[in-house]
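Only a single protein chain was left out; the remaining protein chains are all shown in position.
The block that comes next holds chain A.
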Amino acid sequence: MSNIHPLDTRKSQSGEIDAILRNLMGIQGVSAAAIVDNDGFVTHIQRDSEINTDAIGASVQVVFGAAARAAQHVGHHATNMVICENAEGFILSTPVEAGFMLALVTQRDALLGRVRFELKETIPVLKKLFSHYLTH
C-alpha cells in the first residue's frame, strides 16, 4: 500500500489557497494564478480568461523539471523559480511543497520585479498551508 496522501481539493480550507491566488491576481498584469500538483493537475486556479488547465498544468511541471535538471548540470543546485519570457508576457513557476507548484501567468505590461517579489513573499505562506493540509 502506498503512503501517498493526495490533497483533497474540495476541502473547505482550499478557500485559503483560493484567497491567496486572488491576491496574486491583484498584481498589475497577472492574468492567471494556479496551483499545480506533481502529476500536472491544476488543483486551484484564478484566471481572467479561459485556459486549457490540463495542458498548462503538465507544461508547468515539465518546464520546471527541465530547468531544474539543467541547473543541476551546471552545479546550481536547487531551483527556486523558473521564469519563461514570452512575446506576450511571462510564466513564472515556483515549488511549494511535496511536488506542488505555484504558477503565475502575466501579460506583457506586468512588472516582472514586482511579480517576482510578491511570488517570493507568498511562497512561505503557501508552504505552511500545504504542510498543514498534507499532514492532516
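In the analysis below, contacts are C-beta pairs under 8 Å (C-beta built on N, C-alpha and C of every residue); 3 or more make two chains touch, one makes a residue touch a chain; residues count from 1.
Just so it is clear, contacts and distances are computed from a predicted model.
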From "Tripartite tricarboxylate transporter permease", "ABC-2 type transport system ATP-binding protein", "4-vinyl reductase" or "4Fe-4S dicluster domain-containing protein", the UniProt protein name for the chain not displayed is "4-vinyl reductase"
Among A:Gln46, A:Gln61 or A:Thr94, which one touches the chain that has been omitted from the display? A:Gln61
Where the missing chain touches chain A, by residue: 1-2, 4, 6, 8-10, 37-41, 43, 53-55, 57-58, 61-66, 68-69, 72, 99
